[in-house]
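One chain of protein is taken out of this complex; the other chains stay put.
Moving on, here comes chain A:
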């Protein structure tokens, strides 16, 4: 009986009816009422979901419509499908769109590798090792999560331009190898803390050093946290606009978001079809990662409040 409560809170009232000693027909009526209400809930939820997704679906369908009918036809099903928008958009800028996709891919891959390496190293120290002022450093680490990027952007720009790194990918990748996305350190610390210590201790007795414990025990067991980190780093970096706008001014180095903005600037309120087409392509990888990594995404936000 209790297990039923766990899975279905809507069933509570039915149990009450039972307890009150109502006969079977009354029970059936109550059940029916609940099922009816559930159908309404589903209809409501589906309609709401459709309203939410409508703009996205409209964009996808518009990208397949001939330019001149995009704003005359509000419906989702295109009367005639054409890939002209994709061809036009792909070649609308100085480079073919694949150039910008490639640039974005390099930065994103670098950021993912950097975050995985540097954040897991730091997280191991915070979760498993004792060292002086540990609490202080942990507090500092948490503090940097709250710090707005904008306050360090100007000096970072000066620093990177002194190093000759403007219009290279270094400003967008190197900081990740220095664990500046402290959020993921926190995420992994929280995760590693839940792993039983018995394994580490057994390994210590067997003569393993901390590097071995880290690489052979902690890392393999932390796959869920690492997956969450990888997926979020991917999505954030792929979407990131501000720092790419600042550090990559040379059109050869432009990434997908910056290229899209240039496209918008250069064509103003014309060529929406091609722009939608390229937007669909830009969102594609995020959508793919979303589908592939849903489990980790939900777990990640639920435990740490990621966006």
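We take it that a contact is a pair of C-beta atoms (placed from the backbone, for glycine too) under 8 Å apart; a residue touches a chain by one contact, two chains touch by 3 or more; residues count from 1.
Please note the rule applied: contacts and distances are computed from a predicted model.
Taken from the listed names "Ferredoxin", "RNA polymerase sigma-70 factor, ECF subfamily protein", "Sugar ABC transporter permease" or "Fumarylacetoacetase-like C-terminal domain-containing protein", the protein name that UniProt assigns to the chain not shown is "Sugar ABC transporter permease". Of the options A:38, A:94, A:193 or A:216, the residue whose C-beta touches the omitted chain is A:38.
Within the complete assembly, residues 2, 5-13, 16, 38, 41-42, 44-45, 48-49, 52-56, 58-59, 71, 74, 117-118, 121-122, 124-126, 129-134, 137, 140-141, 144, 146-159, 175, 177-180, 182, 185, 201, 204-212, 214, 235, 238-239, 241-242, 245-246, 256-258, 260-261, 264-265, 269, 272, 275-276, 278-280, 282-283, 286-287, 290, 294, 297-298, 301-303, 305-307 of chain A touch the chain that is not shown.
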